[in-house]
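Shown below is the structure under consideration.
Here's a slice of the assembly, chains where they normally sit.
First chain written, first letter: the chains are A, B, C and D, and each begins at residue 1.
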Amino acid sequence: MSIWEYANPKRFMQTSGHVLPWVSGLAVLSLATGLVWGFFFTPEDYKQGSTVKIIYLHVPAAMLAINIWAMMLVTSLVWLIRRHHVSALAAKAAAPIGLTMTLIALFTGAIWGQPMWGTWWAWDPRLTAFLILFLFYLGYLALWEAIDNPDTAADLTAVLCLVGSVFAVLSRYAVNFWNQGLHQGATLSLDKEENIADVFYIPLLISIAGFVLGFVALLLLRTRTEIRARRLKALQARERMA
Amino acid sequence: MLTARDLAVQRGGLPVLAGLSITLPPGQALVLTGPNGIGKTTLLRTVAGLQPPLHGSVTLPPEGAAYAGHADGAKATLTVAENLGFWARIYGTATIEPALEAMDLRALRDRPAQSLSAGQRRRLGLARLFVTGRRLWLLDEPTVSLDAASVARFAAAIRAHLAEGGAALLASHVDLGLDRIATLDLARFRAAPSAPAPGGFDEAFA
Amino acid sequence: MVELGKYAGVVLAAYGVSLLLLAGLVGLTLWQGARTRRALDAQERRMAQDG
Amino acid sequence: MIALLIRDLRLAMRAGGGFGLGLAFFLIVTVLVPFGVGPEGTLLARVAPGVLWLGALLACLLSLDRIFALDHEDGSLDLLATAPVPLEGVVAVKACAHWLTTGLPLTLAAPALGLLLNLPGPGYGWLTLSLAAGTPALSVIGAFGAALTVGLKRGGLLLSLLVLPLYVPTLIFGAEVARRGAEGLATATPFLLLAGISAGTLALLPFAAAAAIRINLR
């Protein structure tokens, strides 16, 4: 059986209906565990004080924000090449989640920056790149909104996503070239020596898992809604023609 | 010259016409008729290759067809001669004189298109056909806004085109006064809406 | 209650904003989902009746 | 193809065609900047390269919707799409015409406006060079954005929203060249990167834009 079978709308509706409650349950569970653990039961950092607790929101949100765009890139490609409608609708469904994640990363970062760097905002490359990512999400969503015909909209936004991804990567390098940064380097490297202490690390991992599961649950929900909306539109049009 | 086999066309994601087959040999014209909104424009755009068919296939002559739609594609600030000259160069035609002659635009040749009346602008849009050098013409309500004399002149031009081995597919609500011409009433091919199957999410996607 | 020290405001603000945004997204998703579902059901019922 | 270039240039020259307007807009923005930020010479000199680049970018942006929207409205785009010319070529030619009527005049006029903003001596050459290397990329990226929004009534602002983030790398490298040039620093790296972006977009984006137009005409 090919994986593409799940790209069939009917099949997708059935499968996602079965999976959804489990994913949502797990998401709520791990998110609650990670955040509660991180918020209530971790010590303060010797340097950053209690502000380290922000990491449990900031890092998962930042990771998701980037990876959701990557996922949209993949689904857009699938739509352009294999023309599976679910794929296009999944990209559409993911964009608002990505936008929210970008906003969370930006807000928590800004709030964190105030005590750590003494400023809400600095034109650090990583932060700037995030702001640009935010603009890409905005443009992508605006294009979806602006076009009436759903297939045209899917095609054009997919093209935008492809071209935009190239430019997003370019912008990342450009921004790096333009200004040296204040922001932390990678903390989650595979090299154990450089990793942060386990007390912070384990709840962080749980909370990342919670964010990812939450994303999957929301994505499934939203994609189901999009499919229903498409069917509704088709039925309405058919009724008018009859 | 033109064959369409079991064609189904869509507009706004909805099937509009289905099960349509057309064969148009050289020297013949076919007039598409049908009430407003039946799908004449959609069909012509599909045949012209501007949108993909929902189903079936279209075969055009190797060099393609010349399409003239509801809009004329005339640039308001260019003169009549400049407008036509542009299309002539795009299609590699040497001269625009026959086209000006055919649509009686000689007197207007140096007038900017924005100062033309509705019918004069339409004549300019039709004159473009003569510089394409294409044998197959796809025309969407070509005689809109034309007066009786211009309609007759245009009908004569079409007759001449057919006599030279050309062909034309036209959508029109008015009688062009072309004799011995085939007519196809599209009302018969209206795509039938099927009743929705419960939970049938696949049908939503054409 | 945990001891947040002098950064209490900052941490609480970060959590507050984030949870608010998340709640907004979840709420919007659920609301849109319910609305489309209702509309689709109504449409299907109507069309089933009409034949 | 050349016929198309000539037509587009001729249209730009005709009444209401907007040739020179981009330039005028550039001029006005530059003139407005001192009103906005205050007239101190040193401050202006520091922001001059950036402001000139930003002004050029905005002037380009404002003329973008002319690239395809007019042709779409009056039906020419339908006709061009069925004409015996590849749509990719049409896009490239139109981007070229846009550059000739917008980017080129801006590049030539920039040094004069630099004077108004107290641009330091060595900056003039680099400013011109960076604009010459960067504005083609602005035109091509803009043509892509215009192709995406061609079916929309007054897509102008949406177009800006889509195109401006794509302009970021070009702007950064371009302004960096101009700024470093004005301060007498090395400019080779950003200049090469800028030229690379121009070359890359010129080679690839016409295809994406042609695809977008085909989708929009459907």
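Keep this in mind: a contact is a pair of C-beta atoms (placed from the backbone, for glycine too) under 8 Å apart; a residue touches a chain by one contact, two chains touch by 3 or more.
Values in this document were obtained by computation on a predicted structure and should not be read as measured data.
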Legend entry - Whole-assembly formula, with each chain kind represented once in the display: A x1, B x2, C x1, D x2
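We adopt the following convention: only the chains that are shown with their structure count from here on.
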Legend entry - Centre distance in Å when chain B and chain D are each reduced to the mean of their C-alpha atoms: 37
Inset, instruction - Provide the C-alpha centroid distance between chain A and chain B, rounded to the nearest whole angstrom. - result: 48
Inset, instruction - Mark out which residues of chain B touch at least two other chains, giving numbers and ranges. - result: 196
Inset, instruction - Specify, in ascending order, the residues of chain A that touch 2 or more different other chains. - result: 149, 228, 231, 235, 238-239
Inset, instruction - Flag every residue of chain A that touches chain B in the complex, lowest number first. - result: 8-10, 12-13, 85, 148-151, 227-228, 230-231, 233-235, 237-239, 241-242
Inset, instruction - Flag every residue of chain C that touches chain A in the complex, lowest number first. - result: 2-8, 10-11, 13-15, 17-18, 21-22, 24-26, 28-30, 32-33, 36-37, 39-40, 43-44, 46-47, 50
Inset, instruction - Spell out the part of chain B that touches chain A in their complex, as residue ranges. - result: 12-14, 191, 193, 196, 199-206
